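Before we start, here is the structure in question, set down as structure tokens.
Every protein chain of the complex appears in place save one, which is left out.
And then subunit A:
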């Protein structure tokens, strides 16, 4: 009679990787060779420096894993597997395992583990030893093929481009557009793209201006329009449209136009109204109007999450929206208080500067004034302007900064020279404690006004850092202040030393440390980029990190960021204020497993920069 140990088989099949192998008849054969063992709390399952010859499955109870020097590495409970590390290394175990609760363990003979590891890809992916590789595989399995991130713009083109010659007049152009039912028309000369007109141009630049219908098209077209290459991703098109507030982008291949992509095409691709939201912002003439748009933002955010947009794209979208609010408010402020007496630049700091904003962030901003600024003459104007803008940003959902890092604070509303002095002092005489608070200033982007002021300041900062490499040591130490958790155990977050807590801050303990690490390297290689992923590209190009490490950090950031935005989406849907607190009970086992890998990557890279930028200390 065939013996089936159904209880054992069913218990295994409830957990990865066996859950994906339920159809494999060999699994039943494996079950027949399992040995079961009950152990009381506090017993060694794999004693220090002993040999191991089995894969262990925790049927009930819990164990903890200790390193050679008896440091806690992780805790594991029902359904988890251990012992495989040593099986792949001929049985030698560098870690030891002991029960921390009364436990029932299944001992699966090594030969079964090795057999499935050889034959079954799902199985071997699960046990992939390098966390970096495991995370890569997991992230690949998550990205959907239809998302904007992986879809080239060329796939969105639905027709040949409609174009006309530069010599056409306005009437001919309008007729062509009507005939082909298009909202934009490319203007070419000898097959080369030289301009574009849209419905809006006909309305605002021709009809409203009372131009004759035989006026040449060249008078109303946009010359040298923004174009994209056929191989670019659709997500980039969304970002470009948001950044420039345009609704049509010609697509070129080998320099020749092959079509036009419009907001409509992207909306069909579910990327959603973030592009429209931005043009709506620019259309508003009152604070009330802006406030009512700000209330739609959570919807836009959840739509982006549901559309499988990745965190980079969401960060970009949210930052562009935030920037649009600032710009529009400043335009309105200049209407109210009159044109600025001297040039100024409104700068975004922190996540907005890095274009990594998420839903619900405080405002972090400042003002760089031209060196011609004279406090007695111009002080009131800029004070009024800044107070007004910051206050209304608050009304639009960008809460006032609790640390008072805002343009409305006189200290952060200064001429370029003063700003340069600030940074010189921070860089030449860094005080670790102050830096933790001030690190936000090191990501700064001009978003309105005379942006050369921001450029000059950024250049100054990078020169100062180059001349004072000791500053990198401080930044590296700073980047080591916030440690990621060790992992998870049951419904708890587990920290080094065994401390367990119910929730943790994903931004503080996962995202911020990565941003800090990357900033150090970026300054070290003189990169002028602000976005973390763009910085990583520069860092990789500069060869500052061993091969693949830059990519690992990017993956870790994406993994942690993804959990964060999904958590925020869930909070919004539950009617709560979105924040960065995560309760492990709300994480899937997939998320827990790979967050743990991501945390491990962060912890290792924190160690790395500690030594890489150790500096000369006695």
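Note that contacts are C-beta pairs under 8 Å (C-beta built on N, C-alpha and C of every residue); 3 or more make two chains touch, one makes a residue touch a chain; residues count from 1.
As a working rule, contacts and distances are computed from a predicted model.
Hidden chain, UniProt protein name from the list "4Fe-4S ferredoxin", "3'-5' exonuclease", "YceI family protein" or "Ion-translocating oxidoreductase complex subunit D": "3'-5' exonuclease". The chain not shown here is touched by just one of A:24, A:102, A:199 or A:308, and that residue is A:102.
One of A:40, A:71, A:89 or A:299 touches the chain omitted from the figure, and that residue is A:40.
For subunit A, the list of residues touching the undisplayed chain reads 1, 3-8, 11, 31-40, 59-61, 101-102, 104, 107.
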